[in-house]
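The complex appears here minus one protein chain, its other protein chains still in place.
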Amino acid sequence: MIYKRTVNYYETDRMSFVHHSNYIRYFEEARVWILEQFGLPYADIEKRGILIPVLGVNVKYMRYLTFGDNIDIDTWITKFSGVKMSVGYEVSKNGETAAKGESSHCFLEAGTFRPVNLKTEHPDIYEAFSLMAEKTKK
Amino acid sequence: MIYKRTVNYYETDRMSFVHHSNYIRYFEEARVWILEQFGLPYADIEKRGILIPVLGVNVKYMRYLTFGDNIDIDTWITKFSGVKMSVGYEVSKNGETAAKGESSHCFLEAGTFRPVNLKTEHPDIYEAFSLMAEKTKK
Amino acid sequence: MIYKRTVNYYETDRMSFVHHSNYIRYFEEARVWILEQFGLPYADIEKRGILIPVLGVNVKYMRYLTFGDNIDIDTWITKFSGVKMSVGYEVSKNGETAAKGESSHCFLEAGTFRPVNLKTEHPDIYEAFSLMAEKTKK
Partner (left out) sequence: MIYKRTVNYYETDRMSFVHHSNYIRYFEEARVWILEQFGLPYADIEKRGILIPVLGVNVKYMRYLTFGDNIDIDTWITKFSGVKMSVGYEVSKNGETAAKGESSHCFLEAGTFRPVNLKTEHPDIYEAFSLMAEKTKK
């Protein structure tokens, strides 16, 4: 599914282009957005006492982006087990790929930071994530 | 007292200079630093259950700053009552003023967000802030 | 005119709310957006060789904002002379004011940083800004 976004001025650096760290923020926006599309607003997940921290992230930069660019961020679940999840991203502008990346995550209980198994502990959320994984599969 | 800092690349924007929003972050760094100089690390203040949110901020931009610039942020308490506090900032580079600003704050109890009167509720912190206000007076 | 925006996760800090520096970035987004509504995309203005740096900014924080909040940023021109401009902002959530602010700007020639008088040097842009000032007047 494609999250759409326009590049802000404050996201550029003096090389004239979007600073490379901001792609990680765009990925987060896209991830939050796709959760919402599948009825899983992240704010609600947090209210259920679940955190989804980032275990790892990688980005490959291929074309520059700059202020005012309208970008598409294709976003999909690459892996989901109920204990861990990975998300893939492809950023493009005018149909040309500008960057690709992936983030990996686990599920933790807020407060204790204990790992959570969604399948056994939150089966409704598990089902929603499974559906999202299936529907966004490439 | 003067907090010293070097401008990072990611703090510039495509106009080539430090993005104006980052001065607000520099002010925060300087404020945290000056608290520490007076034996009041902000992390410790938070552990005592006190938050110091920002009620207002203003900045006047006078000269550009860019990547690699070594800047001085002169920082002082402009007002302190035990209930509210204001902090003044003057950013300079090579002795020339680049920006001036002020932030105003109150003291709140973490969790309840109830206003806190340091004088009656945390007299030791009140004393430390009073000393800082006196010593940094212009 | 009202610019709409949702608060991102990465814009919050550990006090749980939007970091105060980010309002300055929201103001910039709203300013860029309102220029576009009046046929003045900032990227085009830059292509004409005109920069609109920030001379000053102030914000008064009144209510907290946090992740997922849908915010309205009412944005209007408070002053415009062809040489300088000020912009007013009122951020609200569910109809309640969360912050108010103003930014002031001048117009410079890219490269030389010479002040530009839009009225005499770029009359078409002057007209567009004048119209925007009139239409957004409070």
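First chain written, first letter: the chains are A, B and C, and each begins at residue 1.
Keep in mind that, in the parts below, a contact is a pair of C-beta atoms (placed from the backbone, for glycine too) under 8 Å apart; a residue touches a chain by one contact, two chains touch by 3 or more.
Just so it is clear, the model here is predicted, and its values are computed rather than measured.
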Note: the excluded chain touches shown chains A, B, C
Per the whole complex, from A:N22, A:T75, A:S92 or A:T136 the residue touching the absent chain is A:N22
Per the whole complex, from C:T6, C:T66 or C:S104 the residue touching the absent chain is C:T66
Chain A positions in touch with the non-displayed chain are 15, 20-22, 24-25, 28, 51, 53-61
Residue list for chain B contacting the dropped chain reads 8-10, 25, 28-29, 32, 41-43, 67-68
Logged for chain C, residues touching the omitted partner chain are 9-10, 12-17, 19, 21, 66-67
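Following the convention adopted for this analysis, only the chains that are shown with their structure count from here on.
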By C-alpha centres, the chain nearest the middle of everything shown is C
Per the C-alpha centroid definition, the whole-Å distance linking chain B and chain C comes out as 25
Chain A to chain B, mean C-alpha position gap in Å, rounds to 34
Per the C-alpha means, the centres of chain A and chain C lie apart by a whole-Å value of 29
Within chain A, the set of residues that touch 2 or more other chains is 9-10, 67
